[in-house]
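One protein chain is absent from this view; the other protein chains keep their places.
Moving on to subunit A:
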Amino acid sequence: MSETIIESHLAIRKDKWIGKPTKRVEDPRYLTGTARYVADLELPRMLHAVYVRSPHPHARILSVDTSVLPGLGKSVWVFTGQDLRDVPPLIDHVALDNLLRTPQNVIAIDKVRFVGDAVAVVVAGDRYAAEDAAEQLSAAVEYEVLPPVPSVEAANAPGAALLFDDLGTNEIYRQTEKHGDTEKAFAAADRVFTTRFHHNRYGAAPMETRGVLANYERSEQQLTVWSSTQMPHFLRSVIAGQLGLPEHRVRVIAPEVGGGFGQKMCTSPEEIAIPFIALQLGRPVKWIEDRHEHLLAATQAKEEFINLEVAVSNEGKLLGVRGEFIGDGGGYSFNTESALIEPALAAKSFPGPYRIEAFDEEVAASLTNKSPVAAYRGVGWTAANTVREIMIDEIARELGIDPVEIRRRNMLRSDELPYRSVTGQLYDSGSYLESLELAMKTVDYDAFRTMQERLREQGRYLGLGISSYVEQTAWGSDSSAQAGTPLPSHDNSTVTVDPSGTVTVAVSTSCHGQGHETSYAQIAADGLGVDMADVKVVFGDTLTSPYGLGTYASRSAVIGGATVARASADVREQILKVAANMLEANPDDLVIEDGTISVAGTPSVSKTLAEVAYAAYWDSEVRSDEPMLTSTRFYDPPATYANGCVVVLAEVDADTGVVTLDRIVAIEDCGTVINPMIVEAQVQGAIVQGIGGALFEQFVYGDDGQPLTTTYMDYLIPTSTDVPPIEVLSLESPSPFSIGGIKGMGEGGQIAAPAAVANAVADALAPFGARVRKLPLAPDYVLRLMGKIGSPNG
């Protein structure tokens, strides 16, 4: 029977489907290769675009000699920044007055600012011809090479070259904010610990790279853009604005999208340039990014420097923190929330699940001649969690307190929630301590310590690393403001029952692998009382879905889920009204179950949903004034906070520095669980990416600003053989604030795993006094931490 949860105005119907680990309805097409991505699309007369990209980190473009190309204007076309000079540059939307802006032309006009910056687009009849021409044209671009700015340090050195001359500085933001009384906290401290941490630059590696296909139908005056994007409606608005088209003449379709992880948020310059070129040529133009190009030109993430001073008592109580968070923004402060996306979000989320009541944050960001930094799963939060959890372990070790115990002493109890953190984040509900305790019980903590001791005597170094986290979710107006980068938000879903009684759910969120077709179908099925198989979820096409911002920042389950639940509830009422007319009963006495409407307690008096829906559309005797069974609902949720704990067990080969992960236990609490199987897989996937950041992944740049990780031989993402078994356990603390008690999830694993790995390594190497100050933990760095070679800073 239906069960109503939470306060009535937030209630959703939860019956047979919500909470059930149903198989994902989208998987058959992913697994059989029948899913169609941008690269699979072919249009008549379609042309192929290839970019000419800067080989220099910093240079002035003097000339592009297109005359070297045979067939120019007949079989080959070239577009340079000059050709697109009337297209306005891309600028971030962050509402902060003292943030300097760095307009990014969609193809560079006078200057290039990183290796991979767009210099020209070559278009030809097939990809081979376009690449041949691009190679030729690359040799015909004349540059004046400028001194490179390869790091934040170089950016702020006296006399540093400026990326944007008119700004007069490479540091585009610096701001201090005080929360609570740190003076008092530090005066009261028994000990003060400090650290300087460099969080590595790594990024999303979606299986599908970026790609755009654009076509302008003159007869319809209609521009259609297929893009591998997470935000089709938002992209439509931006394309219309940038290209000066009426928005209703632009349609954006995100076909199957093979992963995004935040990288396919907001606007890639290519998403403007390719439609512009298609308009000019009057032919469909397709650009598919190849992997080499992706590693150069796609946005990167997570690089920042965090300097901390932590005031603690001898009992290990965290009294106050002073933190400096410096982002390395790359060549442009990118339009996904600017270069502050890392440092500002790190600062605001720093307190995590702990009772830290005094905190001074200083947030800064600098431009460097590297690929721009933008969103990647766990924006800012990963770096903050990493440095905080590493620090807590070090403090515990110094004070002789067990790492579990020091967390117990500082963690917020569930009965203290809702709790507003010192930085203004309102934690709605959670199970911070319970997650920690469950994780320790699952790994059998005491037994591990005994074994660790025994094996150390044999020269084997095992370690256990804990990382607790709070994950900010439900990214709407409230959540983005609490994160420190305020942005308005707007999302809708439309639920429609057709005359045959089957259900279409059109959502504004845009799935790129997360399983929305399944989760939303579960919510609609419960909301309406139908079988999941009778629900189809559509998204990713601005023509068929209602307006909304799309999918990013763990927002879809909360926002999309709520809008689907609300619209389903409306349609359910509409159905019951018609059925009541047909059954000559009171709508309040009716129930819908498995697609049959009956009088409660008298199942023999019933109609099938198909009968009712048919009547609702066609039978003028029973239908209402607005007979269509449909509703569109909006939601802009309050922030919700998921939480959990990741524990890593690892072994370090003390002779080679190789780290082997033995076991991972993850506790996840994301409130009401819609589909436990999807939650488990999201946790696992995120942890794998966190392992990447902890052990393998880093975009490396030489001192000359040249990228050194431009293939997957050098940029190392974890593979199945690098990942140990990951056990995921769930706790469920429904949000008292959100519809249905749903919280977002999916980033926690990546937020927490790097620190868990780092802490496991530091724990294993405690006899050597190892202190992790950067990631990844490559074998070379591990031997340095042990003092076996050189210095840890080498």
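Simple rule for what comes next: a contact is a pair of C-beta atoms (placed from the backbone, for glycine too) under 8 Å apart; a residue touches a chain by one contact, two chains touch by 3 or more; residues count from 1.
FYI, contacts and distances are computed from a predicted model.
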Completion exercise
Answer for the undisplayed chain, UniProt naming, from "Sulfite reductase", "Xanthine dehydrogenase family protein subunit M", "ABC transporter permease" or "Protocatechuate 3,4-dioxygenase beta subunit", is "Xanthine dehydrogenase family protein subunit M"
Practice task
Out of A:P21, A:G282 or A:G790, point to the residue that touches the absent chain in the complete complex.
Solution key: A:G790
Exercise for the section: Out of A:D40, A:D110, A:E135 or A:E315, point to the residue that touches the absent chain in the complete complex. Expected result: A:E135
Practice task
Touching the hidden chain in the full complex, which residues of subunit A are there? Just list them.
Solution key: 127-128, 131-132, 135, 290-292, 655-658, 695-696, 700, 708-709, 711, 713-714, 716, 718-719, 721-722, 778-780, 783, 788-790, 794
